[in-house]
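I'd like to ask some things about the structure below.
All protein chains but one are shown at their positions in the complex.
Letters A and B name the chains as they come in the text, with residue numbers starting at 1 for each one.
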Amino acid sequence: MTVVAGQSPTIVVNGTRELPWTQGMTVRDVLRLCNFTYSLIIVTVNGRIVPKEEFDTFPVPPEAEVRVIHLIAGG
Amino acid sequence: MKILATRPERCTGCGACEIECARTWFKVDDKEKSRIRIFPPAKEGQPFRIVVCNQNGACIDVCPTVALKRAKNGVVQLNKSLCVGCLSCVGFCPNQAMFYHPDYTEPFKCVACGKCVEVCPEDALYIAEVAEAPASVTDTWLQKEAI
Partner (left out) sequence: MSHHIEEMKAAHRLLAEFTYERYPVQRGYTNRTLYINLSDSTIASKPVSEEMKEKFTGGKGFGLWLLWHGIRDTTKWNDPENEIIISAGPIGGITTYPGTGKSLVVSLSPLTDSVMDCNVGGYFGPYLKFAGWDALEIQGKAEKDVIIFIDGDTGRITIEEAPLEPVDTHLLTDILVQMYGGDDHHARRAISTVTAGSGAEHTRFGCLNFSWYDLRRRAARVKQAGRGGIGTVFRDKRIKALVVKFSDLKADSNGPADLARLQRVGTKMHKEIHDYDDQQCGMRRHGTAYLVGIMNDYDLLPVHNFRYGSHPDGHKIDVRVWDARFTQGVPDGCWYGCTLSCSHAVDGFTLRTGPYKGQKVIVDGPEYENAAGLGANCGIFDPDYILEANFYCDTYALDTISIGTSIAFAMECYEMGIIDKRATGGLDLRFGNAEAAIEVIHQMGRGEGFGTIIGQGVRRMKKIFVEQYGADPKILQDIGMEAKGLEFSQYMPKESLAQQAGYGMASKGPQHDEAWLIFMDMVNNQIPTMEDKAEALHYFPIWRTWFGLCGLCKLPWNDIVPPDNALTDEPTKIPEHVRNYVEIFSAVTGRQVTSEDLLLMSERVYNFQRVFNLRMGFGTREHDKIPYRAQGPVTVEEYESRAERYDKQLKALGYDVEKMSTPEKVAALRAYREKQYEELMDAVYARRGWTRNGVPKVETLQRLGIDYPDVVEIVRRAGG
């Protein structure tokens, strides 16, 4: 996706949740904005898995599709 | 307290220690039943890896039956009659120095008997005197109960 001039860019989390994109945004910022405090998660940015150690530094580009899969499933 | 200490840089991987250990404790020539294990270098130029208990006592607190205890001489001993063979200690040993074998229901570990020291041709093993280990949480509880 491209950034349309004049419109402020956003990112989409888990397919439904739209958040404003900000300069220098990292995975950690996204988790904080969503209040995702659970620890057993898998994060992908535009389809690429982000290792846990890189949450603080991994850049989230404008219009990114971010998925945060919380692992407790089925119980 | 005394522990079995190592000089990996001298080890040639001959395996004499493993055989001696298995003979001493299990009366067999099977390295899989040794309480000390020698692994080849991960990369060329690196030393052999000698895996053996340093009596740090991490296993004491993970044992559900309090079968692992520090003896008066500082060595961590397994009381086989209390052990239920869960092998929690095997998975939780930070040095991976607690061993098991399917012929036995209980695990086994080095008790710093020094037999392997005698047979090592390269002087890669020795008995060292080290500071006493701090009391385990388990010891603290059991002392509390005794009072």
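By our rule, a residue touches a chain if its C-beta (ideal position, glycine included) is under 8 Å from a C-beta of that chain, and two chains touch if they have at least 3 such contacts.
Model, not experiment: these values are computed from the prediction.
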Open item on the list: Using the touch definition from the top, which of B:41, B:64 or B:114 touches the missing chain?
Closed with: B:64
Open item on the list: To test your reading of the contact rule: which positions on chain A touch the chain that is missing from view?
Closed with: 14-16, 35-40, 42, 49, 52, 67-75
Task: chain B residues that touch the omitted chain in the full complex - done: 61-62, 64-66, 82, 84-88, 90-92, 100, 102, 105-106, 137-138, 140-142, 145
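Basically, only the chains that are shown with their structure count from here on.
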TODO: Averaging only over C-alpha atoms, locate the centres of chain A and chain B and give their separation in whole Å.
DONE: 47
